[in-house]
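With one protein chain held back, the other chains of the complex are shown just where they sit.
Moving on to subunit A:
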Amino acid sequence: MRKLSQGPGAHFRKFLQDWSIPRQIAGASLRDKAAESQTSRDLRPRLEEADRVGTSICPFCAVGCSQLIYAKDGVPIHIEGDPRSPVNQGTLCPKGGGTLGLLLSPKRVTDVLYRAPRSDKWEKKPLEWAMDRIAERVKRTRDETFVEKLPDGRTVNHTLGLGSLGGATMDNEENYLIKKLFGGGLGMLNIENQARI
């Protein structure tokens, strides 16, 4: 059991242990041994607890700074610039440096929300329910608005009734599948993102 109080002798012994002057007199270096104390001995590198690290790219601007993401028990605990990157050599700007605050922001929404027509509130919904319903709505709108041929007989095979906006914040693989499914599969033309220039 931990002692609830320590006698004056214990304090004195700790003081003597941490007192650096005798060690300095004995010739220890001011930069390490002579400066040591119980407090400094108890300091741990903040990443010691990480059980995983991965390379990432800063999610904000197109400079493309590399980051290292450290995680513990599946939760990110620290994000810093990757010193190996010739782009940023370990540095990050205030946005990149604050990335952990994005991943862990209390304002992140982690549920699917649904607003019925004319309703004045959000409702939580299961993800699978929402995916099924979105697929049905896409199919219905597509089937109602699809044009195979113009009045003069030219084949167009398109729908102008569906639109998609966004992409510049996403991965290339994601953009590829969006363009492939929406354009190549469904015949959508209104596909746009922030990259219009």
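What we mean here is this: contacts are C-beta pairs under 8 Å (C-beta built on N, C-alpha and C of every residue); 3 or more make two chains touch, one makes a residue touch a chain; residues count from 1.
The criterion applied here is as follows: contacts and distances are computed from a predicted model.
Undergrad: Leaving aside the chains on screen, match the unshown one to its UniProt name from "Formate dehydrogenase", "NitT/TauT family transport system ATP-binding protein", "Benzoate 1,2-dioxygenase large subunit" or "Response regulator".
TA: Its UniProt record gives the name "Formate dehydrogenase".
Undergrad: Specify the residue from the set A:9, A:27 or A:86 that touches the hidden chain.
TA: A:86
Undergrad: Contact with the hidden chain only, please: which subunit A residues?
TA: Against the missing chain, subunit A presents residues 52-66, 69, 71, 74-76, 79, 84-88, 91-99, 101-103, 105, 107-122, 127, 130-139, 141, 144-146, 148, 150, 154-197.
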